[in-house]
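Of the protein chains in this complex, one is absent; all others appear in place.
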Amino acid sequence: MTNQMLEPITEQTYYLNMGPQHPSTHGVLRLFLKLDGEYIVEADPIIGYGHRGHEKMAESHLYEQFLPNSSRMDYLSGLLFNHGYVAAVEKMVGIEVPPRAEYIRVICAELNRISSHLLWFGTYVMDLGGFTPFLYCFDDRENILDILDHVSGSRLTYSYCRFGGVAKDIDDEFISATRQFIQRLRSRWDDYHNLVTKNVIFIHRAKDVGVINRELALRFGCTGPILRGAGVAYDIRKAEPYSVYPEMDFEIPTGTAGDALDRYMVRLQEMEQSLRIIEQALDRLPDGPIKAAVPHKVRPPKGDYYFAVESARGALGFYIVSDGTSYPYRLKARVPSYGNLQVLTDVLPGTLVADTISILGSIDIVVPEVDR
Amino acid sequence: MAEKELAPGPRVRLAVLEEVLNLCRANSLWPMTFGLACCAIEMMAAGASRFDLDRFGAGVFRPSPRQSDLMIVAGTIAKKMAPTIVTLWEQMPAPKWCIAMGNCAISGGPFEYDGQYAIVPGADLIVPVDVYVPGCPPRPEALIQGFLALEDKITKGEKRNVLRRFKRSIVKNR
Amino acid sequence: MTNQVLHDFVYVGVFLVVGIIFAVIPIVIAWFIGGRSSGVKRAETYESGMPAIGSAWVQFSVAYYIYALIFLAFDVDVLYLFPVALAYDKGFVVRDFIEVVIFISILSLAIIYAWRKGVFTWQRRS
Partner (left out) sequence: MSLEDLREALSKIVDATDIFPRDYQKDGCVLEIRAEADKLEAVAEAAREADFFLECITGLDFTNGLQVIYHFNAFSNLSRVLVRVQLVRNQTLSTISSIYDAAIWYEREVFDLFGIHFDNHPDLRRILLPEDADFHPLLKDFGKVHAFRSTEEIYDEPDA
């Protein structure tokens, strides 16, 4: 009985808000952590700080008016979202897109994927403490932004894909700049590998950290580099081929253990595959019109449609219910980061606070895409 | 926002000293890393190697409001985020300025329509804004133009900012 | 007390007073000319913009305490090196060098011991 009295009644767990304003949450994500010293007992990602109400907005706007919204959901792969939304509506209405426009869309989509992966690479390594790769990557990324700016007019939030094709034709300057960029980025790979992949500190921070195996990815609905890091070769460009991807020959890189290092390697190899796609698309670029004849106000027939596209973060799907008018009745964007982020509630408990930064960085989310 | 009660100024105001201090403050603005949405990426691009903000002494992005004297509201202000922005603004030490970057921070931008339930249409409804940088997202050069405009505001005139080599005013003798 | 000794203490006294003044003056100046910010949440603890939940005065693991001890081991070590630096190479250069090396190696034994015991590794609990 006596030592019962000596038992100090003190609270053990410490609540920490890795809150909306934090350098490594890549936006306004709030991680509410229950800590026991350095170890995380429970993690609850609280989202909604970047919620703009895209889906409600779609219900009172024309299909054309929702075009700018589509690239502002995930502004890092804006063109992929744009392509997804436009292709979904085209499939509903049954518009036939000329081949040249399809090739241009694939080239620009892959360029946008590379720029999204480059930004992820820079900010991920900066979260782990290395500042120089951030400057290398932004330097490369600026080249892509110049190329896409030259043809679409904007650097980040594109409305380049239109119903029936693309807004502007690409010219020789675009093609030569892209070929130059491919050479330049290929010469960069060994810089990145020497600077980061072979760096022992980075390996210690990323190896066996945040292991997400196939079963966990299936339970949480994770897609994209997280799923491919766990060893599942699931890529919408191969699983549900769209546009001219069936004519491109590229592999889907996969990891084995599903830890942060595997996700890192998968994304780097994906950038190389995207370069291969761009090269093949440039070689086989057909001539011809870049936009099909499309009614001014698109009026899809009644019914519900689902169209999936592979965005830089995973399987992006647009589920549109149309009531025959030129306003969508309901538009649901199935964003990959929503499932990817939720896996944190299962992966984080038991790890260190320092590992949270590495896991969150390796999952690569964009918060306004999660919040829609 | 209620009539903005002016923050009490310094107890003793020495004109010459104030001018020298403003010259130093203008040329070493420390912004707070506080990106909400797409404009944050352009802010990072402005801080990166091509559009280097360090040329204006403003490249030191401090994560905590306690060590920064400039808040860049870069992105859409959701209603859930508004109280946090006000808290961060109040936790910043005295000589502090605010740049509203992008149309969402200026007036709600592309997401403002009647029936919008989720965003605060404009940062000036919750925090006193000094410089507005329009664009969706504004290019990094536009953000740098905003920085130069803020520096002129602090030193009350471009000609008095002797430490600066980049002339913002296009018209020669403004 | 011969006035020679008193004379020495004057130096110490002056040094002390100047030190204190040198520390206090910037605080006073800042109090006068510094700007003042206002706001309800101005004095709250900064936790990424959120109100802090729960108190920080909780029991935490002993590993932090051991870190502090190890830091102390080397901090005191540096303290002793200051006087050595003053009287270092006045003759007997080799002897002084060896003495300092022995002194530092004995103290760094504490670090090696702690390292072997695995204090620095944070196991990841599954």
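Which chain is which? They are A, B and C, in the order written, and residues in each are numbered from 1.
Here is the rule we use: contacts are C-beta pairs under 8 Å (C-beta built on N, C-alpha and C of every residue); 3 or more make two chains touch, one makes a residue touch a chain.
All values derive from a computational prediction rather than experimental measurement.
Participant: Among the chains in view, which touch the chain not shown?
Facilitator: Among the chains that are shown, those touched by the missing chain are A, B.
Participant: Out of A:Leu128, A:Val166 or A:Val232, which is the one that touches the chain we can't see?
Facilitator: Here the residue in touch with the unshown chain is A:Val232.
Participant: With respect to the chain omitted from the figure, which of A:Gly255, A:Gly339 or A:Gly361 is a touching residue?
Facilitator: A:Gly339
Participant: Please pick, from A:Pro133, A:Gly164, A:Gly258 or A:Gly317, the residue that touches the omitted chain in the full complex.
Facilitator: Counting the whole complex, the residue in contact with the absent chain is A:Gly317.
Participant: At which residues does subunit A meet the chain that is not included here?
Facilitator: 47-48, 51, 53, 55-56, 59-60, 91, 217-221, 227, 232, 234, 238-240, 302-308, 315, 317, 319, 321-323, 325, 327, 329-330, 332, 334, 338-339, 342, 345-346, 371-372
Participant: Touching the absent chain: which residues on subunit B qualify?
Facilitator: Considering the whole complex, subunit B reaches the absent chain at 79-80, 113-115, 117-118.
The rule is simple: only the chains that are shown with their structure count from here on.
Participant: Based only on mean CA positions, could you tell me how far subunit A sits from subunit B in angstrom?
Facilitator: Roughly 29 Å separates the two chain centres.
Participant: Using mean C-alpha positions as chain centres, tell me how far subunit A is from subunit C in Å, no decimals.
Facilitator: 46
Participant: What parts of subunit B, by residue number, touch at least two of the other chains?
Facilitator: Subunit B, residues with two or more chain partners: 84, 88.
Participant: Identify all positions of subunit A at which a residue touches two or more other chains, and write them in rising order.
Facilitator: 19-22 - these are the residues of subunit A that touch more than one other chain.
Participant: Report the residues of subunit A in contact with subunit C in the complex, numbered from low to high.
Facilitator: Against subunit C, subunit A makes touches at 8, 10-22, 30, 36-39, 350-352, 355.
Participant: Could you please specify the touching residues of subunit B with respect to subunit C in the complex?
Facilitator: 5, 7-14, 17, 21, 64-66, 84-96
Participant: Once bound in the complex, which stretches of subunit C touch subunit B?
Facilitator: Residue list for subunit C touching subunit B: 31-42, 44, 46, 49-51.
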